[in-house]
Each structure stands twice: as structure tokens, then as C-alpha cells.
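Inspection log for the structure reproduced underneath, given as C-alpha cells.
Just one protein chain is left out here, and the rest sit where they should.
Here is subunit A:
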């Protein structure tokens, strides 16, 4: 166990130097951007640039020519181990524990969010702090159906959005108070000791921010308007997973923030912190004379954050862009769909026959692999699932070998248990775009109840996974209560 102290000291110095250089560069760029943005005349807009990074040209995902290369995949083909992190129950028992968390991992923390709030945990699941405890009215989560209903008649929120993102030690979340109309991006410096949240409502100070951290961007730029529903008797319903998948607002740095759109001509706009539009990106493909009242929206595109950068693909499009503020988007991945490609015009037209047509669907960018799926032959909706006219094809892109491989799987089995778990016999895996951490590991949210059910299932019992690993999962199940939250980390 002897190590050379001088060698280790040298390692530390060189790693520190690299970190310092990176940080210096980041700060310099941010400062340059801030300086240049500050000098801009009011109303100034940059030219929106779609620019290829010549050193790293976009990777072509050759779907058209690889459709026939089908291979059976198990979890062990793409992962080596699984870690289960049991999240400590929240000390505030008034916060409901009936909804699975959406997880985000910083270098130091696990950030768990759901409609009830955002909480910090250590990497081994110990509760640290509550960043915000959401307060809602007119919102209901139905656990059985796993969906969220919003009733506009009495809708009100002093709450954070589900999506959080981070840069270094700084954690960001969106915050809104529908009663006062406040709409902010909040910044929490997690390198500092976080003082416990004071959630006492102060009637004389209704604008008191009920979450931790400081205001980073006022999204209303001083013009707050309390929420007023357009259709007071209406309601909205989201599947939990769809709600989690959605990124409404994102700030790639301290000087800008951006919004992505599915509807309308624009697909992305970048703003400065005063709310002035710095650049606006139009969709390449626009709807022309689209007059049908009913339309199909089975592709909502993809958006995800990776290492503080924002990536997106707009609906029915074939390119995944990386956003570089204030005015650049770089194509990073391009699907080659060949004859299978369907235009937005046809895809949205409900009378267009989609047989033979392929639309990109899911996309999860992990460390060594990209997990993706495609919708084929029809619109993805309950009806087409019922008559099995729509097919889901799953594929894995190997970043090291630069190869795309489709997975042998029943395309009309919509249960999405694609990668059978032969590591511990537990849950089959198919990652979501928003559940990949900084290290490129796959995160899966589970409850104690899920785990208990799994270990008592025949599938688990009959699994040929190593007995030691199965035993660990069995032990975990025995130590879990039904409402415990567990993060499954696939490495």
C-alpha cells in the first residue's frame, strides 16, 4: 500500500492547474460575453448562426442503412454495475412522498425534485437540505395513473419547476409565484453552508421568495403579472414522465437564458438577463398552408442538459444541436433517415399515411452509448398502440466504435423493458434523456414498493444474474419501506 508522496503531490498540482485553467477560461468567456452584452444598443440582435464545429463535425446516425443490423442486447452489454442509493426520507413529514423524484447529480450532491419541491442529498442518499418546498393549489397528482392534473379554476403556485441544472457548485431552478406573478431563475451556491430554509409565510411581504438561493434572472424583467387562467374552468393533464421531460427555461451561463418552442416558426430564442432577445432561430422546416384543425403531435423533439450545455432537437427534425450563447447552434448529431424521413407537414397531417416512415423519439446521451428509439409506421398514440399499428424501434449508438445497432425487441411491445437486467436480475433499463448524470451514468427512479414487487416476481427469481447481486437487491427490498425512494445508478 505504499504510494509515492511526491508523485501524488505533483498529480494534485497538475490537476489543480487544469481545473484553474478551465475555470479561468470559463470566467473569461463569461466576462467577455457579459461585457459585450452590456455594450449592446437596445434592440440589438445577433445573427443567428448554425455553425458546424470543424474539429468535431456532427455525427451521422445512419438509421436508413442500419435498420437491418439487429442484435440482442442485455444490460451487461452496456453497463458494468448497478448501485442503489436509498434516499433518506425528508425530515419535513408534511411533504408528500408519493411521487418518484426526478434526479440531477452535481459533483457533490444528488438533487431530487418533484412537484412537491427540490431537495439536496449527499451522494450516498443522506438528506442535506430542502431548496424549496412547493406550495400548490389546483394541482393533483394521481399516483395510480402516474399523472398530474392542473385545474385552472383554483390554480395557484409558489413553487419551483421540476427541472434543475447546475454549473460547478451553482444550482439553478425556475421559481414562480402565480399570486404575485414573480417568475425567476434562482441560483444556489452549494459550495457555501446552506442555512435551513425559512418557509414562514409573511403576509406583509408576499413577494418573499420561498426558496433558497438568490435571484439570477427575473424572467418578467420587472413586469410581474399575477396568473389568470384563460379558461378558468379548464384543466390540463400530463403524464409524470412527460412533465419531467420538459425543459421550459434554461440558462447556459450567468448572462443569458433560452427558451425552446415547438409551436410557431421559431424553435429557439436566446435572451440576455434584461429579457432582450439576443438571437432567434427559425425552424428549417416550416408548415405551409397547414389549415387542418386536427393535427398530430407525436414528436415533441428532445431537449437535455449535459455538463451545463443545452442540447435540443425540434419536433420532426433530424438534427440535435448544441447551444452556444449568444447566437450559435452547432449540429452535433444528424439522423440519416433516407426514404423513411417524414416532413413536418406530413407528420402533422393526420390523414397522411405514415407507413414506412420513421420519426426520432427518445434520446439519452450517456458516457459511452447513446440510447435512442424511433417511431415507425404510424402516429404514437393510444389508438395505434392498441391496434399495434405503430412500431417502436430501439437502437444504441456506440460512441467509441461509432456504430449504430438496432436492438432485437418486439416493436409492438410498448412496455419499454428493453435491456434485460442480467447484472442483478432487477429492473430492465431504458434511459430517459433527463436521467443521465454528469458522468454519463443512467439514473432510474424507483420506490421501495417497486423493488419489493420486483424481487418477488418470477422474472427476478428465474433470472440467471449473479446470485450475490440478486441477494443485494433482495436485501435492499427487505430494508425498504414501500414509500422509500431509491435511485438506481447504472454504471
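Heads up, the rule we're going with is that a residue touches a chain if its C-beta (ideal position, glycine included) is under 8 Å from a C-beta of that chain, and two chains touch if they have at least 3 such contacts; residues count from 1.
In this text, contacts and distances are computed from a predicted model.
Between "Aspartyl/glutamyl-tRNA(Asn/Gln) amidotransferase subunit C", "Monosaccharide ABC transporter ATP-binding protein, CUT2 family", "MacB-like protein" or "Heme exporter protein B", which matches the UniProt record of the unshown chain?
"MacB-like protein"
Give the residue, chosen from A:127, A:151 or A:238, that touches the chain omitted from the document.
Final answer for the missing-chain contact: A:127.
Just one of A:214, A:274, A:453 or A:481 touches the chain that is missing; which is it?
A:214
One chain isn't shown here. Among A:15, A:53 or A:398, which residue touches it?
Of these options, the touching residue for the absent chain is A:15.
Spell out the interface residues on subunit A facing the chain that's missing from view.
Those residues of subunit A that touch the unshown chain are 1, 3, 5, 8-9, 11-13, 15-16, 19, 83, 91, 107-108, 122-124, 126-129, 168, 193-195, 198, 213-214.
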